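Apart from one protein chain that is not included, each protein chain of the complex appears where it belongs.
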Amino acid sequence: MKKMKKFAALLLAVSMAAGMVACGSSDKKEETTKKEETKKDDKETKKLEGTLKVVTTGDAYQPLFDKFTEEVGPKVEFISMSSGEVLSKLKAEGGTPAADLWFGGGIDAFMDAKDNNLLEKVDFDAADELAPEFKDSDNYWFSKGVTVVGFIVNNDILKEKGLEAPKSWDDLTKEEYQGEVLMSNPAISGTNYAVVNALLQTKGDEEGWKYFEALNKNVDYYSKRGSDPSTKTAAGEVGIGITYINGTLDELKEQADVDVIYPSDGMPYVPEGVAAFANADNTEAAKAFIEWFFSDDENMKMMAEIDKNNTCLLVKPSLKGLELNFDKDQLMKEDLSLFGSKRTEILDKWSTLMGDKGEE
Amino acid sequence: MKNRKPREKRASFYDAHFYNILDYFILAVLVAGVLIFILYPLLCMIRQSFVGEEGFSTEVYKSIFSDNLLLVKNSVFVGVLSAFFSTILGLLVSICVWTAGKKPGKFLEAILLISMVSPPFIASLAYIQLFGRNGLITKGVFGLSLNPYGWLGVVVMQTLFFSSLNALMIIGMLRKMDMSLVRASFDLGASSGYTLWRIVVPLLKPVLLSCFLLSFIRSIADFGTPVVIGGRFETVSTEIYMQVIGYSRLDKSAALNVLLLIPTILVFILYRYLMQKNEKVISGNSNKTVEAGDTFRVRGLSAMVVWLGAGIFFVMMTLEYGSIFLNSFSRNLRGKITFTTMYLDALLERNMDTFIRSVEYALIVAIVGSMIGILLSYYIERRKIKFGGVLDFIITLPYMLPGSCFGIGYILAFNHEPLKLTGTAVIVILNMIYKQMSITTKASASSLLQISTELDAAARDLGANKFLVMKDVILPNVKQAFATGFINNFTSAMVTAGAVIFLVTPGQKIAVFTLFDCINTGRYGEASMIATFIIVITISVNVLFSIIVAWKGRKKRVFRTEKHK
Partner (left out) sequence: MYLELKNISKSFGEKEVVKDLSLSLPKGELLCLLGASGCGKTTTLKMISGFLKTDKGQILVDGQDITTLAPEKRPVSTVFQSYALFPHMSVLENVIYGLKFRGIRKKEAREMGMEYLKIVDMEEYAGASIGEISGGQQQRVALVRSLITKPKVLLLDEPLSNLDAKLRVKMREEIREIQKKYEITMVFVTHDQEEAMVLGDQIAIMDQGKLVQIGKPEEVYLHPQNDFARDFLGISNRFTDIRGNTICCRPEELEFVAEGSVKGIVRQEEFLGFYRQYYIETMNHEHIIVRTDRDIKVEAGKEVQLRVK
């Protein structure tokens, strides 16, 4: 009886301490199974198994991942994160990334990651068919398409204020649009970083910065999420948003009287990267995915369908059956190599000039 | 009795040692937990701020003060205002609920409980929808076009949001109040208003202080609200967010976190000091009796003040949650609002795995977290272990800092052997547990205060050792603290994502992530639907749990010391 009680007391104590003790042990279990999985992959390289963990920009790519599982083998698990989050996480992980593949996100983050040795080189035959300006010369990153930038305007709001819709980047700085333009902080939004970088390249540094100082007068504040300019314009919070142009705008068109405008003086763009993480659990699967994706036109078309965006044609000019929904010449002339290298410098200057911190 | 000789009053030698060892073992495990899962990750995070291009560097600290002084000012400015107004509003709401009578009181409390569950960003988005430049209320009803972005918007949102928890904390205190004091005041001829402001409110001072501190800490650690409606108004927290998400500068964000700690620690010390001063006053007044049937009604001007404050709160909450609910079932098609089930369909089409996983995690966090919290507060508050104050401070730290900091600290700390946890579910759960630990320890500390120390003394006097005192006397009497801990842990595990956003791997997505996804891609309808779903699940579990606790409690009547009979 007494022993029983003692036992019960011990049991109680153990269950109390379970928080840590149990956590520790169950973790080990999980880890060992994980190790076993990777071992298995090593042995039978050709029949791919295991899980491919993907960091991507949204949950719309499910059908594409399903197709990969069906044709190649590995189960796909994915999570959405912004490029900045991915980079911060990668840096903190100290070379032990929790994911295998990075699918989508502004190319400057990929360049940064490559410089920090966080990416894996992926060589495959079809890589030669890709336009050289949209891939890393050493095959550390590729592009799945480009994001082009334009305006979204809310016709109700403009009508109310008696304003014409802007036609060009230069129009945006007109005094009449004061308080009506919304742009995302370029540090957060790859899209708006592309705007800054491209306009600086097009106009030259001096003219370029003058332009943004003029634009600054019309912008109440720079939103801290990439989707804000389009959604807030649709909600009537502002009249004009500087936004990526893709399929999500179609839903907004249904909800509000908004129009998408392709600026007449050129559209900035930013390639959407694809890369395998270095030192990942299942690098094999990540490499297989990249090869699979770029080698079969059907896969790229499927993505174009999902994105409602045919810019993968720019990446792989040999693609058949797709047409660009804008004139290629409308794209601004950009030297993409400057995207990564000049990022810190540009953002620093931008935040000083635009006073994004400091104004009350 | 005479024929039995008094025996040695103690159990066998082995018994005593066994339990003493057990006692020390549990304490050791608890302390180790706090050191490993709170202090160590935070140190790892802080160490980042000293990592330069070539080894150790204090580079980022050189200009951190001069560069960010304004941000610190902004943080403190909004923090003080939000804390002040949310404490006041919480007080008014709690008095309203307390004096509303049984049934209306229960109803208002239910609204309060719902308003505790606030999925990230959603509330701020609802606010903009209602009060923005094109807001349904500001423009639709009043024809105004206001600019809601800026510090005022942040203060308003935080005030509303923090008031719920404050009100619940104050209600708890009001229910425990010695009503004889109120009767005495009436007896001596005071009006209800005078009694309220001069007797009731001063007695609430300790809990009002706690509310103020808690709200201040929450405000300056909050980045979600200023990111969505701050406009150009920036705080240290939004800058940390920018450094992490925009620039991927772990060193700078770490240094900013250290910077943020300064005002927080100052307020914390001030709070401890004021609380200690207060404790002396209160502990002089023991032997409280609770008598059923005591009611308190406020009349006249005071009633108007209370009802105005509480009214604003309840109307705002109803509007906010109403609009979230409405958004999940309707589409605004070019000005025409039409009913739709497309967001519900989209939700049901989705993998329900994320919701199931969320609930699983939240349950583990709620149960294990509350247990650990109660045990910790027992050792700190009751057993007065050495360095208990330091331990308590460490426990409070994760709550004081923006979530991203604690999350990154976890990755840095646990990405290598011997404690490689990254990529597992364990790291996510541990992070959730320890992030919210201080709420449980605070709640159970105040529960412990309700248990007379003579009970411990009696048990020990009868031969129970320290471990058995805890098992036999303390744990059965902290049910209320367990309930508070459970509900808080469960709720926050369901709705917060700041810390775990960096820890969750593709295989373990939880419901808030789906919500983030939708918000980030601008699908607010779907986001509202997910939020509605999260709110419904969380409320259901919390209510179910409360019913179980109440049902179990009914078996034993409430204890009270009877003075005269």
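All chains are identified by letter, namely A and B, in their written order; residue positions are counted from 1 within each chain.
Quick note on the criterion: contacts are C-beta pairs under 8 Å (C-beta built on N, C-alpha and C of every residue); 3 or more make two chains touch, one makes a residue touch a chain.
All figures in this text were calculated on a predicted structure; none of them were measured in a lab.
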Contact with the hidden chain (one of B:D187, B:E349, B:E417 or B:E454): B:E454
Omitted-chain contact residue, chosen from B:N134, B:N465 or B:T496: B:N465
For subunit B, residues in touch with the removed chain: 1-2, 4, 6-12, 15-16, 287, 452, 454-455, 457-465, 468, 472-473, 476-477, 556-565
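Quick note on the criterion: only the chains that are shown with their structure count from here on.
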Subunit A and subunit B: spacing of chain centres that average the CA atoms, whole Å: 34
Interface residues, subunit A side, partner subunit B - complex: 6, 9-10, 12-13, 16-21, 23-24, 26-27, 30-31, 34, 51, 53-55, 57-59, 77-82, 84-85, 87-89, 91-94, 96, 98-99, 109, 112, 156-157, 185, 187-188, 220-222, 224-227, 230-231, 235-238, 248, 251-252, 254-257, 281, 344, 347, 356-360
Complex contact set, residues of subunit B against subunit A: 15, 18-19, 22, 25-26, 29, 32-33, 68, 70-71, 74, 128-129, 132-134, 147, 149, 151, 227-228, 230-234, 238-239, 241-242, 244-248, 250, 253, 331-335, 368-369, 371-372, 375, 408, 411-412, 415-416, 420-426, 429-430, 433, 467-468, 471, 501-502, 504-507, 509, 513-514, 516-517, 519-524
